[in-house]
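Sharing a structure, written as structure tokens. Questions coming.
What follows is chain A.
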Amino acid sequence: MINDKHSQKIVDYIQNWSRKHSIWVLAYGTGCGAIEIPPTMTSRYDAERLGVRGAATPRQADVLLITGYLTVKTLKRVIRVYEQMQDPKYVIGFGSCTINGGMYYDSYNTINVLDKYLPVDVYINGCMPRPEAVLSGFAQLQKRIAEGRADGAAQYKENLEWYRANQKRIIPNWVMPEYNW
Partner candidate 1 sequence: MVGTPVLFVAIPLLAAFLIPLLGMIWKELVRIVPGLVLIYLMVLSVNLLNHVLVNGPIVEVIAGWAPPFGINLVFSAFSGFLVTLMVFLGLIVWIYSYRFKRNVGFEPAKKYFLLLMMLVTGAVGIVLTGDIFNMFVFIEITGISGYALTAFYTGRDSAEASFKYLMLGSIASTLLLLAIMILYSQLGTLNMAEIATKIHTVKPAYKVISLILFITALGIEAEIFPLNGWAPDAYAEAPGPVGAAFAGIVVKASVYAIIRYIYTIFDISGAYDFLIIIGMVTLIIAEFAAIRQEKLKRMLAYSSIGQMGLVLVAFGFGTKEGVFAALFLMLNHAIIKSLLFLSGSYLVYNSKDKTIAEVNGMHKFLPITSFLFALGAFAIVGLPPFAGFWSKLSVLTAAADSHMLFVMSLILMVSVVELVYYLRVVNRIYFFKKEESVEAKKPTFNALIAMLVLGALILVIGFYPDVITGVIHKASADLMDKTKYINDVLSIKQ
Partner candidate 2 sequence: METFSIIFAIFLGGAVLTYFAGKLSSVVQDILFLATVLVPTYLFFSGVSIGSSMPFSLEGISLLWGVNHFGWLFSLIVLGLGSLAAVYSVGYMKGKERRGYFYLNFVLSVMSMLGIVISQDLISFFIFWEIMTWSSYLMVIYSGNDVQRIGIKYFVFSAIGAYAMLMAIVIVHSVTHTFFIEDMIQAYGQMSLQLQIWIPILFLLAFAVKAAMMPLHVWAPGAYSNAPMAYTSLFSGALSKMGVYGMVIILVTMVNRLPQGILFREVLAWLGGITAAMGTLWAIKQDDAKKLLAYSSVAQLGYIIVGVSIGTELAMMAGLFLAVMHALFKGTLFMVVGAIEKQTGTTNFTEVTGLIRKMPWTFFAALMGIIALAGIPPLGGFIGKWMLYESLITSDHYLLVILIFFSSTAAFLYCYKFLFGFFLGQEEKEWAHVKEAPATMVVPMVLMGIFMVVLGTFPGIVLNPINNGLMDLGYVDSYKHLWETSIIFNSWGDHVILQPILYSIMGIFIFFLIFVLWKGYKGTRYVTTKDISSSGEVPKEDENLTFSVGFMQPFMRAVAPVMRRQMDKYYTGFANGLEGLFDFVRRIYTGNAQTYAVYVVVFIVIVLLFKDVLF
């Protein structure tokens, strides 16, 4: 009955709806962007009313929130955390640095384009993005989830070799276990 196409569609719809309305964020507070998270969560903007709430560990989280530039050193950890998260999982790139390196575009030890290393579902532009922008980013993510178009994890699985190649190019000593599911 689960395998039936229509019922499968219904199930998918309900699941997406629930995922949309309960987003547990693992805020990876690199760089300066982390400072924008508290106002987003607390009384003034209160992201919890959208069902957004913080998660303690990758095992429990749905969204990996990368706030700001990623140095080579932290990239390793970020990849690790992402691969420890359970499906379905999404990545939000936060701030200009994750898009094109921002003000660190020519730094010797930061990466410029996050998308080459992790499948980003939603970018939030700005340096810094205000909480309104963050909330709109979440709303965007919710829309994508509801439409079922937030399939970054699937892409990551398909193009794993490409991602790995990029990652290994950046990270000199690669000691991480291979990602298999």
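Here is the rule we use: contacts are C-beta pairs under 8 Å (C-beta built on N, C-alpha and C of every residue); 3 or more make two chains touch, one makes a residue touch a chain; residues count from 1.
With respect to how the candidates were assembled, all candidates are chains of the complex that A comes from, given by their letters.
Note that the structure is a prediction, hence the values are computed from the model and not measured.
A.B. asks: Considering only the touch criterion given at the top, point me to the candidate in 1 or 2 that touches chain A in this complex.
C.D. replies: The touching one is 2.
A.B. asks: Touching candidate 2 in the complex: which residues of chain A?
C.D. replies: Residues of chain A touching candidate 2: 28, 57-59, 76-78, 80-81, 84, 175-177, 181.
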